[in-house]
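Excluded from the complex is one protein chain; the other protein chains are retained at their positions.
In this document, chain identifiers A, B and C correspond to the written order of the chains, with residue numbering beginning at 1 in each.
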Amino acid sequence: MQFTLVIYGAPHASEGAATALRFARAVLASGHEIYRVFFYGDGIHNGSALAAPPQDEQDLLAQWQQLQQAHNLDLTLCIAAAQRRGVLSESEAKRLEKPAVNIAAGFTLAGLGQLAEAAALSDRVVTFGG
Amino acid sequence: MTLHIVNQSPYAGSALSDCLNALHPGDAVVLIEDGVYAVNDPRLSASADNSFCLGADAIARGVTVPESIETIDEARWVALCAEHNPIVSWFR
Amino acid sequence: MPRKSILAICRHAPYGNALAREGLEAILACAAMDQVPAVLLINDGVFLLLEQDAQQIGEKNLRRNLAALPMFGVETLHLCERSLRERGIDPAQLSLPGTELKLLQNPGAFIAGFDQVLSF
């Protein structure tokens, strides 16, 4: 079965993203697939390359990236939500004339159409609230 | 049959009661995160036929889950998601 | 794309939480992609329908965004009757140009009829 996960919570601010990570691992371990992880609202902060949590706290970004690499996950940040909150790719920073790029490796920016498409093409959509 | 996921403490907001007001016979409720503080809420046992509680979240918080509610791990949660459709989250 | 029935549930009040605005944006985007969702306003989401003047707090008017739904192909808004009554809103006083407002007595049965639910 194809699962899509929608995440609204910022890391280290709400528990949603950490729960989603546990859920995602269980989905994969159960033999299902993850069609897409769509980060929306404050959830887009999960894709910031600049987060530097203390060494004795869990590093959510590194865990998402490991999972992404191991399973070739589609980690999509909503571009409109990310623009508002300041997570930019090189091309967006250029287009919007902003001074820095901070999207983490393994994540992509894309439109809300990717949420619509995931809802239409996956078997299950699970929302992780903020 | 719908699977409802509640992640908010019933003492902090209305997510649990909002969920229970939108319950259809046969639906299941999964308590996760702060939602596990609802394990002893009488409204839950009164309205929901099938209630589940994510074990790790309950243990992490020192919450004891009564026998009327099935304690589940993440794999069982995924299985419940596969068995039910649609899935609705109630939060904040 | 294969047809899946999609329901968007809006249960947050405007302005206090970005989810009210971003939920509407997601609904518009789905509709613009030919995945027109059904829309249910429930709990504090029913407050989206009140006449409002968001300029007072420097915000864009979310009721106006809601009024754009028919342009995107969403011509019916489903409202939880209980949520309205609990909040002292008389359903008979509500209207939105170009939109049919449908009252639901049993949101649970309604929700159960969809393939996917997006919760906002």
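In this text, contacts are C-beta pairs under 8 Å (C-beta built on N, C-alpha and C of every residue); 3 or more make two chains touch, one makes a residue touch a chain.
Basically, contacts and distances are computed from a predicted model.
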Consult the UniProt record of the chain that does not appear here and report its protein name from "ABC-2 family transporter protein", "Dihydroxyacetone kinase subunit DhaL", "Probable glycine dehydrogenase (decarboxylating) subunit 1" or "Sulfurtransferase".
"Sulfurtransferase"
Shown chains in contact with the undisplayed one are A, C
Chain not shown: contacting residue from A:44, A:60, A:112 or A:126
A:112
Touch criterion as defined above, residue of C:8, C:28, C:48 or C:77 at the omitted chain
C:28
Looking at A:51, A:80, A:101 or A:121, which makes contact with the chain not pictured?
A:80
Touching the unshown chain, chain C contributes residues 25, 28-29, 31-33, 60-61, 64-65, 67-68, 71-73
For the chain that got dropped from the picture, name the residues of chain A it touches.
78-80, 83, 92, 94-95, 97, 111-113
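Definition applied: only the chains that are shown with their structure count from here on.
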Answer with line, ring, star, complete or other to describe the graph linking chains that touch.
complete
Just the number, please: Cα centre separation of chain A and chain B in whole Å.
24
Which residues does chain A have that touch at least 2 chains other than itself?
8, 124-125, 127, 129-130
Give the residues of chain C touching no fewer than two other chains, as numbers and ranges.
19, 116-117, 119
Would you pull the chain B residues touching chain A in the complex into a rising list?
5, 7-8, 32-34, 56-57, 73-75, 77-79, 81-82, 85-92
Chain B touches which residues of chain C in the complex?
7, 9, 11-12, 17, 19, 42-43, 80, 82, 106-109, 111-112, 114-117, 119
For the complex, which residues does chain A have touching chain B?
1, 3, 8, 15-16, 19, 22-23, 25-27, 29-30, 32, 123-130
